[in-house]
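Apart from one protein chain that is not included, each protein chain of the complex appears where it belongs.
Labels for the chains are A and B, by order of writing; each one numbers its residues from 1.
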Amino acid sequence: MRSVSKGVNGKRTLIPVGPFHPLQEEPEFFQLWVEGETVVDMDLRISYNHRGIEELSTRKTFDQVPYLVERVCGICSSTHPLAYIRAVETICGCEVPPRAKYQRTMVTELERIHSHLLWVGLAGHFLGYNTVFMWAWKYREPIMEILEKITGNRCAYANAKIGGVRRDIPNELFDDIVRAVDSCWGPTEMLTNAVLDDPVLHARLVDVATLTHEDAIRYCVTGPTARASGVPIDVRRDDPYDAFDLVDWDVITFPEGDVMAKAKVRLLETFEAIKIVKQAVRDCPNGETDAGVEEVPPGEAIGHVEAPRGETFHYVRSDGGRCPVRHKIRAPSYVNVPSFRASCIGQHVADVTIAMAAVDPCYSCTERMAVTKDSKTGNELMDAKELQELSVQRTRWFEKQLGIEPFDKRWGPKLQELLA
Amino acid sequence: MSDTATPSVIERFETKLCDEHAICETRKERQGVYSVPIAKLVPLLRDFISNDNARLATITGIDVRDGTELLYHLCFDDHKYVATLKVLVPRTVDAMESITPWLPGAEFIEREIHDLLGIDFTGHPRMERLILSDDWPEGVYPLRRGFKKEDAQP
Partner (left out) sequence: MAVGKMVFALILGSIGTLVLGFLAKWVDRKVTARVQWRVGPPWYQPAVDCIKLMGKETVMPAVAQGTGFLITPLVGMAGACVAVTMLWVMNLELGVGFVGDAIVVMYMFAIPALTTILGAAASGNPHASLGASREMKLLLSYELPLTIALLVAIIHTGGSFRIGQIVGAQQEGSMVFMSISGVLAFLVALLCVQAKLGLIPFDMAEAECEIMAGVYTEYSGPPLAVIFMTRFMLLAALPIFLITIFLGGVQLTGWPVLASLIKFVIILVLITLIRNTNPRLRIDQSLRFFWYMLTPVALLALGLALIGRQYGVGWL
C-alpha cells in the first residue's frame, strides 16, 4: 500500500510514472504534479522490492559477502564487491598483489564500457530513437562476451575476493580482450558523432533539465551526474585503488549540467575506459594473484569505488568474528536520483522523463526483500529451496538443449579434489 | 597504494576536531574514524562541508547496546581522505538534528535511517515513509536488533 501525496491546489494533475511504466524496467514511483505540460512538483516512492541485503550480509561470512553484494545490481556487479573488499582490506591492512590489481581494473573498466553503452541505448529508447537502442546494445555485446570468457559470466563476475582475485585471467586471453575493446572503439566514435551532430537530438538534449554546479554540490551527487555539472570528482583519481594510479587516463568534465553534458561525459568516458583496459592488459605483470587473507581482525573501515553510475560506498564493521557486524551499502543512484528536485521542476513532462533517465538510475541501487505471498492465505509461495530447485532444473534444461555434459560430470572430480 | 592523503590537511581537520572534544578512534592511511560529542556534530559538519569542500557520502546507522550510532561519512575529494564522524544517539532520545534543511542531499539518507532504525531527525522537511510500506506497523524498526519478522505483520 502506497499513499500518494496530495496536490496543493486543484489545477494540478498527477502524472504517475511508475510503479510500472515503460520508462523503467524496475518498480519505483515518480509522482509528477503537472500544470498543462509543465512539471510543478515531484515526489518519489521507492522500495517496492526491498531485498534487505545489508541485513543478509551480516549473516554471511566475510568471503561469502562479495557473492551477495554483486547481486545488488547486475550492471555494477564488479564495483559493489570491490567496494566491500576495499573496506575489508583496509581493516586487514593487506597488500594486494599487482597482477590481481590489474585484473580487477580490467573487469571494472570493461563493465564501465558496457554500462555506458547500455545507457546510450536506453537514452535513445526513452527519446523514441530505437535504432540507437538496438545499435548500442549490439556494439555492447562483444564486451559482454569477453567478460563471460574471462570471468565465466556476463554479469555477476565473482572475480574479486579479499586480498586478490578468485580466478586468474590467463595471459592467452589478453589478446581477446584487446580485440573486443578495439571492436568497440569505432562504433562508440560513430555514436558520439551522431549525438554531437544530430540537430534533433540537440533540440531534445541541450539546455534540458540543467543541474547547476551549486545544486550538484548541495545534492551530493556523484559520478557522471556530478562531472557533467562541472564537479570534477572521480574516486578512481581522488582515492586511487587497484591500478588506476598506474595507468594514464583523464577525468572527463563538462560544465553545462544538462542532459547533453551527461551524454557527452558517458560517451567520452567509454573511450577512457577502453584506453585503461588496453594499458592494463599491456602492463599486467606475472605473479601471484592472492594475498591469502585468513581472518579479519576487529575494526571498521569504508571502501568506495567509482561505479559506472558514480561512487559506490560501503562501510564494514568487524568484531573479529566470521561475519560483518554491520555492512552499509550506499549505491550511486541513491544520491543521484534525489537531485531531480533541483533539475526537473519547471520542465516539460517530455523533458523530465529523459532527465530522470540521464542520471542513469539503477533502481536495484535504491532497492536493496522480496517475499511472494498468497494473497488469500498469506503463506509464502517460494522459499529459497524451491528457487534453487528451479534454477537447477533450468540449468539441466539448458545442458540438454545445448548438448553439454552435465555439471556434475564436468566438475564433480575437480570439486572432490578441491574439497579433499 | 601509492600516495597518501596530504598530511597537513589532515592535521588541520584533526585540530579542528580535537578543539571540539572529538576522539580519533582509528586512523588508516587515507581514512579515519572520529567520535564526536552529539552537540558538536552538526556545526562541525557544516564547517567541513561549506569551508573545506567536503562531500557527505552517506550516513550509516548502527544499532548498538546503548542506542544508535550514526556515522557521517565525509569525503574530502581534494585531499584523498575520507573522515567518518561518529555520534551515539542514546536510546532515551532517539532523535538527532536534521541536516537536510541546509543540505538537501541528505533527505533520502535521513528518511531511510528513520524508517529502518527509528531515529527522528528534528527539523527534517518531510519525515515520511520512504523504504517501508504505509501499512507497516508503527514503532517496528527492521534494522534494530530485537526485530522479529512476526512484528512486521500489518
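Please note the rule applied: a residue touches a chain if its C-beta (ideal position, glycine included) is under 8 Å from a C-beta of that chain, and two chains touch if they have at least 3 such contacts.
Remember, predicted model here, so these are calculated numbers, not experimental data.
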Which chains here would be touched by the one that got left out? A
So one chain is hidden, and I want to know which residue out of A:L173, A:L196 or A:A350 touches that hidden chain in the complete assembly. A:A350
Checked against the full complex, the residue among A:G124, A:G223, A:G257 or A:G310 that touches the missing chain is A:G124
Per the definition of touch given earlier, which of A:F62, A:W135, A:Y157 or A:F313 contacts the omitted chain? A:W135
Omitted-chain contact residue, chosen from A:L14, A:V178 or A:A291: A:L14
Please output the residues of chain A touching the missing chain, sorted low to high. 13-16, 21-23, 34, 36-37, 124-135, 138, 198, 200-201, 203-204, 348-351, 353, 357
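One rule holds for everything that comes next: only the chains that are shown with their structure count from here on.
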In whole angstrom, the CA-centroid distance of chain A from chain B equals 24
Show me the residue ranges of chain B that touch chain A in the complex, using the header's touch definition. 1-3, 26, 28-31, 33, 55-58, 60, 62, 71, 73, 75, 77-78, 80, 82, 84, 103-109, 130-135, 142-143
Give the list of chain A residues in touch with chain B in this complex. 1-3, 45-47, 50, 52, 54-55, 90, 93, 217-221, 233, 238-241, 245-246, 299-302, 304, 311, 313, 315, 317, 325-326, 328, 330, 334-335, 337-339, 341-342
